[in-house]
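A quick write-up on the structure given underneath.
A protein chain is absent from this complex, but the other protein chains hold their places.
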Amino acid sequence: MSTLRTEEMTLNMGPQHPSTHGVLRFVVRADGEVMREAIPDVGYLHRSIEKIAEKVGYHGFMPYTDRVDYVCAMFTNQGWGSACERLGNIEVPKRGEYCRVIAAEFNRLASHLLSIGTMGMDIGAMTPFTHAIREREMINDLIEELCGARLTFNYMRIGGVAWDLPPGWREKSNAYLDHLEPILDEFNNLLSYNKIYVERLANIGIITAKEAIDYNLVGPNLRGCGVKWDIRKDIPYSVYPDFDFDVPVGNGHWGTLGDSMDRYMVRVFEMKESVKILRQALAKIPSGPVLAKVPRNFKPPAGECQIRVESARGDMGWYVVSDGTGYPWRVHVRTGSFAAMGIIQKLSQGLMIADLVTLIASLDVIAPEIDR
Amino acid sequence: MSGVSDYVQNIKETVSTIFEGMAITASHFMRKPYTVQYPDRMAVRVQDTLPFRYRGILEVDLEICTGCLACERLCPIDCITIVADKDPVTKQLLLSQFDIDIAKCMYCGLCSEPCPTGSIHHTTEFEGADYSLESLIRRFVKDPVIAYKPKKGPETDQRIAPILNRGMAYLDQWAIPGSDAEAKAAADKAAAETAAPGEPS
Amino acid sequence: MEPLQILERVKNQFGDRILEVADRKLDPFAVIDPKAIVEIGRFMKNDPELQMDCLSNESGVDYKDHIEVVYHFFSYQRRHTAVLKVKLPRDNPSVETLENVWKSANWMEREIFDLLGVNFEGHSDMRRILMPEDWQGYPLRKDFVEPLEYHGISTVRESPIIRLDTKKK
Partner (left out) sequence: MQTLIENLVNAGTFGKNASVVAAIVIFVLSAVVFLGVAFPFAGIVSWVERRVWARIQSRVGPNRVGPNGFLQWLADGVKHVCKEDIIPDDSDPTLFKTAPYLVVLAFVLPWAVMPFSSSLILADLNVGILYMTSVTALTVVGVLMAGWASNDKWSLIGGIRSAAQIVSYEIPAGLSIFPVVLMTGTLSMQGIIRAQGWAPQHWFLFANPFTFIAANILYISALAEGNRTPFDLPEAESELVAGFATEYSGMRYLFFFMAEWGNLFIIGAIITTLFLGGWQCPHITKNVVLMNVLQLIVFNVKVLALVFLSMWIRATLPRVRIDQLMLLCWKYFVPISFVDMIGTAVWVAIWPDGNAFMGYIMLAGAIVVAVLFIQRVIFYLRRSRMEMYFNPTI
């Protein structure tokens, strides 16, 4: 075989490509079907959100945070809100925190549904994708009723949330959760346990726990490597200590620990945990105000802080520097996708071109979150 | 021997999982499609089915606009332009321009939140496609009008009262510190039922 | 360990290379000598008491008179966090890279280079990451003025309101 003369081929994948989940570009150096390396090229969706923050003030930046990660905008809302509250030393009313958690967990469900649906689509199974999108639409309907928008929610405010739960919404939500649980099992039987699907994902893109921490992978990607770490549990924020839920971790049941299948399954199981949290939150929600009194012209004292929230794509770090004026001096968002993109170049070596697609999908990379 | 058993196991798993998958897809032949056949094949217009809080294209009720400029100040992208001057003669606030650049608007809802009368509000209308940027500007002031002045007691003007009621009802949706919308709505509903049985509230 | 304790421990180890330990701004932080960053980073990673196995965040801040690079360290084993800062001059800011200690520094340093113009010595791939490769200037610097056009594409949106008004006249 060594006498066979092969030639390296450079392929340009993206920015417009069906499976790059937004505008991403990869320069793939391949030898036939096998990749030598895939070099990610990001920045096509850079909207300088961090710079905008310095110009619009604390309240006005809230709708922009939706755009940091439009698939799970509740968490960016929550991150920005909590960071400002910490800077301004504001206490959010209990009901406000519950509303936040409920909205955020619904958003996590929606985000994970999109993630696992597109995962199926990238592997060629179109049906699970539309089924996942169908469920996601139902969640969007609920969120729309809650806050008036389906994607860029702008639901939270500094000091709480903008709207209380509408009348009758809790019953609707509970009914939806009853509907979702069997659908998730059905989804697993249709896609997750399918032999072809397992074969495509198992033993692909293996990340060890040490590597994952070294590359600063977060959220489901980190848990897929067997690290039991969830900000909601380990550095509790908001009202998460009130709820009883598990943190699913990858166990290498389908192949090797830390492969794409583990990351995928962590998301699937996390959805069940979200359902658990939602049920408890909807039952326990106390009455009272949902928004603390925050001046319209919010001027936190000079200082800086970092807030970490567990978004659907993992630990999202908001680093905010205030100089005492009505405008933040510096805002930095450290997102899960940004870290995940950093590891692709290393993981891609020796994989096949078809595996690159599953690798991107299994890391659940969202382009706006990388570029901000 | 493990090689052989793996071989057989692989075939078995493949067949059984595909069997399950096919059963699920077959069951979908008997389920109702979820598609909404927007825009023509719908029993009700989509706009009428959207929830009250839906943030569609902005609308201003000029009759109850106080000219306080709160919305203009809070808009993070400055898509609202208001010109309000004191009339030198009558000392009344005169609104001569109220433009909203819908092309720029990001439907965040921050402007309708501080409005004291609920004058600026989102509608459930969302179909805004047009041919030019200019036609996407909503101009609310044709001729300069006098800004609304909130009265101490209830509104007496028959023309303005319903508009103001709608505006205040819209504002009630927002979380005002100390309120509990869900409980309040339930109480309201109960009150409405006892007051006027049989009448839709 | 509490953040301040961590910083004290680092200060005990390195003495005068820690310029300042501050606790006045919510998150305590230490300002250190830029030349010692790799050394201190290695120590924090390998010290059995600290075990900072993750560089959770690295960001740059422009303070008009100087530029700061802020490091947020985190330990998954000990579950504690620490913040270090280096102060750099605004002209040709340069600091040694942490890429060889934590892999995650690679992309975050590229981002700081791209947006604030801090050069990381010894970095394996110091290219712009978010902005186009031929972009002039560093957008997150406070004195950055956005160019009016980029390759003939205008970066300014003419207000249609003004256009509408001029058309009328």
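Letters A, B and C name the chains as they come in the text, with residue numbers starting at 1 for each one.
As a convention for this text, contacts are C-beta pairs under 8 Å (C-beta built on N, C-alpha and C of every residue); 3 or more make two chains touch, one makes a residue touch a chain.
Fair warning: this is a prediction, and the values are worked out from it, not measured in the lab.
Engineer: List the shown chains that the missing chain touches in the full complex.
Structural biologist: A, B
Engineer: Touch as defined at the start, partner being the missing chain; which of A:G43, A:P63 or A:G120 qualifies?
Structural biologist: Of these options, the touching residue for the absent chain is A:G120.
Engineer: Among the options B:A23, B:M42, B:L69 or B:A161, which residue touches the chain absent from this view?
Structural biologist: B:A23
Engineer: Which residue among A:N194, A:S260, A:Q306 or A:S322 touches the omitted chain?
Structural biologist: A:N194
Engineer: Touching the absent chain in the whole complex: find that residue among A:H46, A:H59, A:R86 or A:H131.
Structural biologist: A:H131
Engineer: Just checking the interface: what residues of chain A touch the absent partner chain?
Structural biologist: Where chain A meets the chain not shown: residues 9, 11, 17-19, 32-33, 120-127, 130-131, 134, 178-179, 182-183, 185-186, 190-191, 194, 196-197, 199-200, 352-355, 357.
Engineer: Need a quick check: the contact residues on chain B for the chain that isn't drawn.
Structural biologist: 7, 11, 18-35, 37
The criterion applied here is as follows: only the chains that are shown with their structure count from here on.
Engineer: Have a look at which chains touch which and call the overall pattern line, ring, star, complete or other.
Structural biologist: The chain contacts form a complete graph, every chain touching every other.
Engineer: Counting C-beta pairs in contact, does A-C beat A-B or the other way around?
Structural biologist: A-B
Engineer: Per the centroid of Cα atoms for each chain, what is the distance between chain B and chain C, given in Å?
Structural biologist: That pair's centroid distance is 40 Å.
Engineer: Roughly how far is chain A from chain C, centre to centre by C-alpha average, rounded to an integer in Å?
Structural biologist: Whole-Å distance between the two chain centres: 24.
Engineer: CA centre of chain A versus CA centre of chain B: separation in Å?
Structural biologist: 26
Engineer: Report the residues of chain C in contact with chain A in the complex, numbered from low to high.
Structural biologist: It is residues 24-27, 53-57, 59, 61-62, 70, 72, 76, 79, 83, 102-104, 106-108, 111, 115, 128-132, 139-140 of chain C that touch chain A.
Engineer: For the complex, give me every residue of chain B touching chain A.
Structural biologist: Touching chain A: residues 10, 13-14, 17-18, 20-21, 24-25, 28, 34, 50-55, 74-76, 106-110, 113-114, 122, 173-183, 185-186, 189 of chain B.
Engineer: What does chain C use to touch chain B in their complex?
Structural biologist: For this pair, the touching residues of chain C are 157, 159-161, 163-164, 167.
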